[in-house]
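Just one protein chain is left out here, and the rest sit where they should.
What follows is chain A.
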């Protein structure tokens, strides 16, 4: 597999931009055309995504959200991959793909609703070709494979793309999905953000054989990338997706990244990991290396960076305002959404509930 052999580092992990912002032109030239436009766009995606994540974190701390699962540190893995897809390539996310969701046009309100407790999933998956989050690990990988079977039935040429993590890889559903995809040659790509930690369980306790090798064992085409290198992620994803679109075997991309925050706002990573580890990863920050690259190549000036920073602040303000304005949910709506034609028994239960509520008026 050429993507694999193109890896610039000895361990088979593709990297195009090192932490100092130096682009490996030779390897990159083999995989994609690196332009100022492309890099600026990815930079902006990452900065906006990070600012949204930061604002959501603050909103949780201020009691506006019940919970938030931070995406800090995983911006390159998400922006690089989602931007390699066509708009009609269907995405089945896990629950931490805020940056990818934002890139697909999902609004901050739609993203935060679930975590504020006003819905269990608020955006229209058809509109964004981006399914609602799945909180039970790896369940979405099977949905992706089934959807891909449908794409194949339709003789369509879109590719189905599903995100999972290193923790989810241990679920039975993940193995069933990988096997099923390979057996049915479903047009699907699994994108594993290996961020090193499943809450408090390190990746070393999650698997004994590299995930990439496991995927190959199932019959998938599998590659590893530096998940904090947005261009490597983008290049590897584009190559994999186009190969699958052309009828190749389903793919698996393992992006090595790092969860810079705790698992969630309820987590306390100090109980299980050393601060020094996060500090080491700080030197691999996905956003900073792109800023350095943009500067070194003269692809962006201070005005550009200021504009992006200003856009990010505007997004944060909008996020805060819209979050607080989210309408409160109604149990009656849930009654109506449970089954397509509200059955008599459910209707009676809803009406009794509504009558009870009205008794307080």
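FYI, a contact is a pair of C-beta atoms (placed from the backbone, for glycine too) under 8 Å apart; a residue touches a chain by one contact, two chains touch by 3 or more; residues count from 1.
Note that contacts and distances are computed from a predicted model.
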{"item": "Choices \"Peptide ABC transporter\", \"Deoxyribose-phosphate aldolase\", \"3-methyl-2-oxobutanoate dehydrogenase (2-methylpropanoyl-transferring)\" or \"SUF system NifU family Fe-S cluster assembly protein\" - which one is the UniProt name of the chain not shown", "value": "\"3-methyl-2-oxobutanoate dehydrogenase (2-methylpropanoyl-transferring)\""}
{"item": "Sole contact to the chain not displayed, among A:87, A:208, A:279 or A:339", "value": "A:339"}
{"item": "Candidates A:29, A:136, A:199 or A:283 - the one touching the absent chain", "value": "A:136"}
{"item": "Residue among A:27, A:119 or A:224 that touches the chain left out of view", "value": "A:119"}
{"item": "Residues from chain A at the interface with the omitted partner, ascending", "value": "92, 119-122, 124-126, 131-132, 134, 136, 139, 141-151, 153-154, 172-173, 176-177, 179-180, 183, 333-334, 336-341, 343-346"}
